[in-house]
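With one protein chain withheld, the remaining protein chains of the complex are depicted in position.
Which chain is which? They are A, B and C, in the order written, and residues in each are numbered from 1.
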Amino acid sequence: MIKHIPVLVQVSLLALAVLLPLLKKNKAAKSKLLTILLLAVSVAFLLISLIDVQQNGAFVYNFGNYESFIGIQYSINAFSTFMSFFVITLALIIMIFSTKDIDHEIAQSSISQYYTLVLILLFSMVGMIYTNDLFNMYVFMEILSLTSCAIISIKSKKENYLAALRYLVLNTIGSLSVLFGIALLYMVSGHLNMTMMNQSISMIWQLYPTNILIASGFMLTGFAIKAAVFPLHIWLPDAHSNAPTPSSALLSSLVVKIYVFAVYKLLFDVLGRNIIISLGIPTVITVFAAAGMLFGSIFAIGQKDIKRMLAYSSVAQIGYIFLGLSLMTEAGLAAGLFHVVSHGLMKTALFLSAGSIIYYRNKRDIRDLDGIGIEMPVTMVVFAIAALGMIGIPGTNGFMSKLYLSFAVLGAGQPLLLGVILLSSYLNAVYYLPIIISAFLKEPKSKNVTMQVEVLPFPMLFSLITIGFLCLLTGFYPTLVMNFITQAVNLFLS
Amino acid sequence: MDDLIVKVISRIVIPFMIVYGIYIILFGHISPGGGFSGGAILGAAMVLYTLSFSADVAMKKFPHSVSMKLESGGIWLYIFIGLIGIFTADSFLSNQQGGFYIGNAGDLISAGMIPILTVGIGIKVASTMITLFHTIIEEEGHE
Amino acid sequence: MKKGLFIFVLTLLFIILSYSVMQMPALGSVDNPAYNATTRYYLDNSTTEAGAQNVIAAIITDYRAFDTLGETTVLFTSIAAVLSVLASLGHHKKEENHG
Partner (left out) sequence: MNDFLIDLANHINYIAAIALFVIGLYTVLTHSNLLKKVIGINIMETAVFLFFVSIGFVNNGNSPIIDLGDLGKIYINPVPSSLILTGIVVAVSITAYSLSLIIRLYQAYGTMDLDEILAMRSEVNHD
């Protein structure tokens, strides 16, 4: 039965999502409870699946028992089991936070709908991680883009409608580019299964080099729009800053990363490393990644709204991931994937603590945060841990991913990029450190504030502390994550 | 819109549309058609009804609570059929190996799970079309 | 001005793409790479294996049935999304706060 766990987990997410609208009394409370319960059970089952793959090796799951070139296939290996475990665990933490926070953000009648949309979002993300079929990936990608817009527009404000519509338009253009690329690849390979495609493309790619080049150009552009790579990030600040806090955390730490996984799959599972290098794609990615690392941070410096600043910071961090990817070496790919995990944790911590500040004090402006560390010590300690990680202070997971990335850059013989990494870290310090300093060291504007633990609802405190702990844990013991990522990278490069 | 000619003609046309839609869905596995096209025709019949009579009348015939159940029911049917495959053939969504009755190609009752899923899809597509149309037209009414 | 720039860039894109499309496999030939063993398998076996004369029905609801589950989910999502946008304010007009 263990081999069915990924499919069963995924299908149960969908089954609960369609159940929620039919609930009668106490819709909101029941939806929250059922979602949390299902996610907790899913985490347990995915852990079993992860351990099983570690012990008994990877395998493919054929739907309907058809052979790989006929039906749809899931590849269940170290990469997909670990990443789906990571995604669902992080989603569970965010959802525990959301149980209290969401009451303040959206109308009571749409809370149940919110959880329906989140469950479908998770369904599609898990599907995109597992699938080994290019068209199946497109279908999940469309579900993902619809739901990720819907969890923004559910907060019934006009800014949200505009942000969601712009996100939707760009997302759709991205999806169409990807579909166009799939059509071009299907035209020459005649397969949709990634393994079969790789085999036939490696045989015929010299016959149709333009096809492969244009297809990879279209698909990378499409994924770059969705993953907010630097010049195509224009939708991201509006979308991520206007969304309800749990949605911001989900979008910034998970949804964007799923498209990074899609790029990994496209480049290494479908096309193969040799073809990519001979087409000259890595150089292009390096340029955009480096530009994103610098400009994302520069834009973030000028922001006054805390959530908007975090959104721009995401643009810079996506640059780090793509920089690791573009090196095309084992160390580079591992550094990129490690940063996916560590940035997911850090950004969740930052958004959740920013959300707590908004929930508790209703302050969004960075200049109003003087002395907030005395009013809300737990929240601001978690914020400080994650922000120091973003800057790259030793002991945090952010430091470890920058260390891996620096070694990878030096190993690939491109010391110039090391300068870019250091400069970007310096820029991160320019906008994160003032917040920490003013929060803990400046006098609060209102007098008679005494130091005491803030009275946040228990679920919010619980998820803040958990995520802060996870940030430190992966900082001190990076091998916990790196162990799986090394296996995943070996799968991609084999 | 309140027009006698439109009302009378749509009263005549709508039954034919519904029968045609059901035919397209049921014969999806032996002739051109299937759940999506048939469902779209069924949906179009109801849209015509809404347009020629009024949105309030149509919404009484097909209220949101019914469409909600059809939506969820369609997906549950699909998942349930898939789960049968896990127990009988050790794989999600198995048809022949899952023990469904395949029969002779060309018969109405043949092809295992294909007609069942097609009917499910057809109902779901029809109800989606109608709900989308009703929701948007309802919003216009509030103006 | 902006329009002229877009027209220029997009015309360039059109010319480049059309030029490269000319080097792709021709339209309608049976020797196309896409018309391979997989396609023949579907055409030959759908009547016996899936029992359906309509090959497209066999593909979407049997061979690639999981795609269609995703597809019905897209329909469900669109309903959920549209209702979350349109139905929410209809009953809560007063809760809207401008700011």
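Brief remarks follow.
In this text, a residue touches a chain if its C-beta (ideal position, glycine included) is under 8 Å from a C-beta of that chain, and two chains touch if they have at least 3 such contacts.
Values in this document were obtained by computation on a predicted structure and should not be read as measured data.
Although it is not drawn here, the omitted chain touches the following shown chains in the complete assembly: A, B, C.
Touch with the chain omitted from the figure is made, among B:P15, B:P32 or B:G103, by B:P32. What subunit A contributes to its contact with the hidden chain is residues 135, 139, 142, 146, 149-150, 153, 158-159, 161-162, 164-165, 168-169, 172-173, 175-176, 179-180, 183, 186-187, 192. One chain is missing from the display, and on subunit C it is touched by residues 2-3, 6-7, 10-11, 13-14, 17-18, 21-22, 24, 26-30, 32, 34-35, 38-39, 42-43, 46-47, 53-56, 59-60, 64, 67-68, 70-71, 74-75, 77-78, 81-82, 85-86, 89. Where subunit B meets the omitted chain, the residues involved are 30-32, 34, 36, 105-106, 125, 132, 135-136, 139-140.
Criterion: only the chains that are shown with their structure count from here on.
The distance from the centre of subunit A to the centre of subunit B, with each centre set as the mean of the Cα atoms, comes to 36 Å.
Measuring from the averaged C-alpha position of subunit B to that of subunit C gives a distance of 20 Å. Across the assembly, subunit C contributes residues 62, 65-66, 69, 73, 76, 78, 83 that each touch 2 or more other chains.
Counting partner chains per residue, subunit A has residues 14, 18, 21, 63-64 touching two or more of them. The touching residues of subunit A, counted against subunit C in their complex, run 14, 17-18, 21, 63-64, 66, 69-72, 106-107, 109-110, 113-114, 116-117, 120, 123-124, 127, 135-136, 139-140, 142-143, 146-147, 149-150, 153-154, 156-157, 161, 184, 186-191, 200, 204, 208, 210-211, 213-214. Against subunit A, the residues of subunit C that register as touching in their complex are 17, 20, 23-25, 32-39, 41-42, 62-67, 69-71, 73-74, 76-78, 80-81, 83-85, 88-89, 91-92, 95-96.
The touching residues of subunit B, counted against subunit C in their complex, run 28-35, 71-72, 74-75, 78-79, 82, 92-93, 95-96, 102-106, 110-114, 117-118, 120-121, 124-125, 128, 131-132, 135-136, 138-139, 142.
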